[in-house]
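Right, one structure below, let's go through it.
Only one protein chain is missing; all other protein chains are in place.
Here the chain labels run A and B in written order, and each chain numbers its own residues starting at 1.
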Amino acid sequence: MQHYTMNLTLKVWKQKNSKTNGAFETYQVKNISSEMSFLEMFDVLNEQLVAEGKEPIAFDHDCREGICGMCSMYINGRAHGPWSQNTTCQLHMREYKDGDTIVVEPWRATSFPVIKDLVVDRSAFDRIIGAGGYISVNTGNAVDANSLPIDKQKADEAFQAATCIGCGACVAACPNTSAMLFVSAKVSHLALLPQGEPERKTRALNMIHQMDTEGFGSCTNIGACEAECPKGISLENIARLNREYLGAMFSGSATGGA
Amino acid sequence: MALNSKIPAGPLDAKWKTYKSTCKLVNPANKRQLEIIVVGTGLAGASAAASLGEMGYKVKAFCFQDSPRRAHSIAAQGGINAAKNYQNDGDSTYRLFYDTIKGGDYRAREGNVHRLAEVSANIIDQCVAQGVPFAREYGGLLSNRSFGGTQVQRTFYAAGQTGQQLLIGAYQGLERQISLGNVEMFSRHEMLEVVKIDGKARGIIARNLVTGELERHFGHAVLLCTGGYGNVFYLSTNAMGSNVTAAWKAHKAGAYFGNPCFTQIHPTCIPVSGDHQSKLTLMSESLRNDGRIWVPKQKGDNRKPTEIKEEERDYYLERRYPAFGNLVPRDVASRAAKERCDAGYGVGSSKMAVYLDFGAAIERYGKIEANKQGKPNLDKASIIALGKDVVKEKYGNLFDMYEKITGENPYEVPMRIYPAVHYTMGGLWVDYELMTTVPNLYALGEANFSDHGANRLGASALMQGLADGYFVIPYTLGNNLADDIRTKAIPTDHPAFVAAEKEVSDRINRMMNIKGKESVESFHKRLGKIMWDKCGMGRNAKGLKEAIEEIRALRKEFWSNVRIPGDIKEYNPELDKAGRVADFIELGELMCIDALDRNESCGGHFREESQTEEGEALRDDENFMYVAAWEFKGESKFELHKEELVYDVVHPSARSYK
Partner (left out) sequence: MNWKNTFSTSIGKKILVGATGLFLITFLIVHCYVNAMIFWQDGGKRFTEAAAFMGGNVAVRIMEIGLFAALLVHIVQGLTLWSQNNKRRPVKYAVTPGNKTSKWYSRSMGLLGTLILLFLVMHLYHFWAPNRYGQAFDAAWKETDLYDKMAIVFSNPIVVVVYVLGCVSLGWHLMHGFFSAFQTFGLATNKYKGMVKSIGVAFSVLIPLIFALMPIYFYMIGHH
C-alpha cells in the first residue's frame, strides 16, 4: 500500500455547552499521513490548536479499537464516517486525498444533548438498559453453565445482537432519531436465550416505555440505522422487537410497560 | 509497618472454604446503613458494584467515561479461563492454579491464586445465567479453546469479543441495581483523592468532568477497580483514558504499591506505523492457536512474504520451544520477537515486526471442511476458500480490524505483528481480603498486584477481575465492615473532606497556572519513550538509573512548562489528561526504581544482567522471591517492604516451555 501525506480543510462544530448555540469553525491541517487514524488526525489538529493558544476540540474517544462505543463523529454526512461497519476511531486517513474538505458534526438528537463541541450525552441508553435490559440473576444464583444446552444457531444470533457497542450511531443516522436498533439488539440478545425467557414480555415493554420517555423518535423502517451500525446489527432485530411487543401486547398479562 | 497478607491457615485447597464459612457477616438491615464507594466500572468494578448492590449495601459507583459500559475491559478479545474440564482433557482447579503460578514465574501468592482457580468455574456459571453468549458447539454445550502457557483447553470465549460480552453482562447487572436505587452512578467523574479519617478510607474527592466541580463523597469503604497503568508507556493497548491516577492517589495516601515494574508486553500487536501513533491495537493471543509466527531466514530479506518459500522461513518459536511452539507464554513470545528484530531479521517497512501467518491453518481447515462436506478431492483454490470461511468464523472481527488499520488483507498476506505494552501485573498491594495497607481501602482487578506474579497468562485477566468483584469482595468486605456497623455516615463537611478537597483544588490551580509552552501530550510522549527504551522489554541497571534521572528532570519540566488550555470549571479534557500524566511521571520513576532493585529476570521483567547462555530469563529465587511493596515517603522517596513468598505446595523451578 502506497503511503502519502495530505493537507485538509476541516469544518468542525464548536459548541461551548448544551445551553449555548454552536457554529462551525474552519481549520487547516497539514502533512497528515495516510496511515493515521481519523482521531490521530484530530490529535494533530488539537496539538496545533494548543500550540497556537487556542482551545482544542472536545470529542469523545477511549479504546480506539472500535469496541468501547465512545467515539461518535458525524463525518461528511455519515455517522462514523464513510466506511461501512466501522467506528470513527477505526477510520483511517487513506480514505482521503490531498485538498479534501471534511465536515465534522456531533450526533444530533434531542435525546443526545451536546455537552461540548462533538461530545454528546448518551446516558439515555443506560437508562433504557436499566429499565429492563438484563436478566435478573443475583450473583451466586447460577446453575452449572452446561446444564442448559442452547441451539448453536440461536446462541450465534444472540451473540450477533449482543455485539452492539451502544455508540448511538443508529440514533444519529436515523432521520427520526429513533433508538429502535439499539433497543431491539438488547431485546433480541436476551429474548433469543432461554435464560431471558422469564422476563421476556416485561423486558420488551419496559424498555420501549423508557425509550419513548427519553424522547427518541419513532421507527418508520427507513433502515439508515442498519446501514450505519458499526457492528452490522440487522433490521431483523427490529422485526423481532416488534414481534416481542405484539406478543406482549396480546398476551393475558396486564402488567409491565408502566 | 509490617506486611500482613492475612492468608488463612490450613491446607491450600481448604483456605477459601474455611474463610467463607468463618468470616464475619453483616445482617441485611445493617447493610442498608453501610455505604460503599466503587471507583471504576470495568469487570471488577461493575461486578463488585452490582453484587454489593444486590446484597443491600448502599453503593456509589464512579467512572470517567460517559457510561459504565465503556470501561476498557470491553476490549479484551480472546477469552476467560475456568477450570471446568468440560473438554475432559485433564483440567482441574489444581492445574489452573499451577499453570497460573508457573505462568507468573513464581512471583504470586499461592493462597490467592488457588482461590482464583476455585471460583473460576462459578464465574462461567454466573455469566451464562446473565445471558453472556459464549461460543457453543453444535450440541448446544459451551466451546473452549486453548491459550498460551497451558496444555488444556479451558478458555471460554465469545468470538474475539469476550471482554465485551462479559462486561456487558456485568454492566447490565449494574444498571439493574441503578434502576432499583441500590447503586448511584456517577459517570464522567474522576476520583482525585482518597479521604482518610482516623486512619481509615472514608470517602473520595471526585471531579465532575463535565462541570469541573469537585465533589465530596462519603463511604464506609472505598473500592478501587481502576485498572492498570500501561499508559505510562504512552503507547499501549490500553484505552486513551486508562490511567493510574486513582491508584496513585491511594499510594500517596499510604497504600503500598506492589511490584510496579511487572509489566506485560503482549507479543501480538499491530506494529507502530509512525510518530502520529496514539495507541496500539492488540491482535488476540487466540490467533496463536492457528497462526504461525516466522521471520525470513535471511537477514534484511525485502521480498514479499508470499514470495518467501517455506524452507526460507524461520518459525523461531517452534524451533526454540518445540513443546509449546507458538503457544509459549506472552513474555517468552515477546522477547523472542524482539531478539529476532534486534538481530536484523525483522520485516515490514520499520523492520520492527514479525509475521503471523494463517496460510497453513486456512489450508488445514479447508481440508477438514471439504471432508465434512463429502468432497475430499476438491481443488486447492476451493479448499482455501473453505478454509478462509472457517478462519473468518473464528477470528473474523480481528481480521477486519487488522485490515482497517493497516489496509492489508490478512487472509491473503500474513499479518505483521510486534510486541506492545498490554497489562500491568503490578498494582496496589493488597492482602488476601483485597484490602490495601490503608484500612477500608480495597483494590480489585488489574488495579491490585495480587494474582499474576511476574507474568499473566492469557485469558486470566477477565477471570481475576470477575473473581474479585463477584465472588471475593462480597465476603471479605463483610468480614471487615461487620466491625463498622456502628459507624454512622460521616457528613462531608468533616475537616478531612475539606482538607482533601483543598489539596485537590490547589493542585489543579497550580497546574493551570503554569501556563507554559509544552502540551500535555508532548510530555506524555517523552515519558513513554523513556519508559519503553529503558524500562521496556529489556532492562539493565545503567538504563534504569538514567531513566530515573530523566524522569525526575521531566517532572520538573512538566511542573514549570506545561500548557493547559481552557478553564477549570468546564469540560476540559486537556486538564483531565494533565493530571493523569503528572501521576504517570511519578509512577514511572517508581517503576524504574523497582526494576532496578529487582536484579533478576522473571516473567515480563527481563534484566539483561540476568540471563542464561541461551538468552533465556534467569530467575533468582534466593534473593528475589518476594513481593516488592513500596511505601510513599515524599517526593522521589519510596521505602521498600518485602513480602516473602512462601510456596507450600508448588516447587518453584526454572520455567521451561521447551
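Keep this in mind: a contact is a pair of C-beta atoms (placed from the backbone, for glycine too) under 8 Å apart; a residue touches a chain by one contact, two chains touch by 3 or more.
Everything numeric in this text was worked out from a predicted model, so none of it was measured.
Every visible chain touched by the undisplayed chain in the complete complex is listed here: A. Checked against the full complex, the one of A:T9, A:T26 or A:T110 touching the unshown chain is A:T110.
Looking at A:A51, A:V143 or A:A239, the residue that reaches the missing chain in the full complex is A:A239. Remark: the omitted chain is touched by one listed residue; of A:K16, A:K152 or A:H209 this is A:H209.
Interface with the hidden chain, as seen from subunit A, comprises residues 11, 22, 24, 74, 76-78, 103, 105, 108-111, 173, 175-178, 205, 208-209, 211-212, 215-224, 227-228, 234-236, 238-246, 248-249, 253-257.
One rule holds for everything that comes next: only the chains that are shown with their structure count from here on.
The centroid of the Cα atoms in subunit A and the matching centroid in subunit B are 26 Å apart.
Note for the complex: subunit A touches subunit B at residues 1, 17, 33, 35-37, 39-40, 43-44, 46-47, 49-51, 53-56, 58, 60-70, 83, 85-86, 90-92, 94, 115-116, 119, 121-123, 125-127, 129-131, 133-146, 148-152, 155-156, 158-159, 162-163, 165-166, 189-190, 193, 195-196. Interface residues of subunit B, counted against subunit A in their complex, comprise 47, 50-51, 54, 65-72, 74-75, 84, 86, 122, 124-131, 133-142, 158-159, 161, 164-165, 168, 171-173, 175-176, 178-179, 185, 187, 210, 237, 239-241, 273-274, 276-279, 281-282, 400-401, 404-408, 470-471, 474, 519, 521-522, 563, 565-566, 570-571, 573-574.
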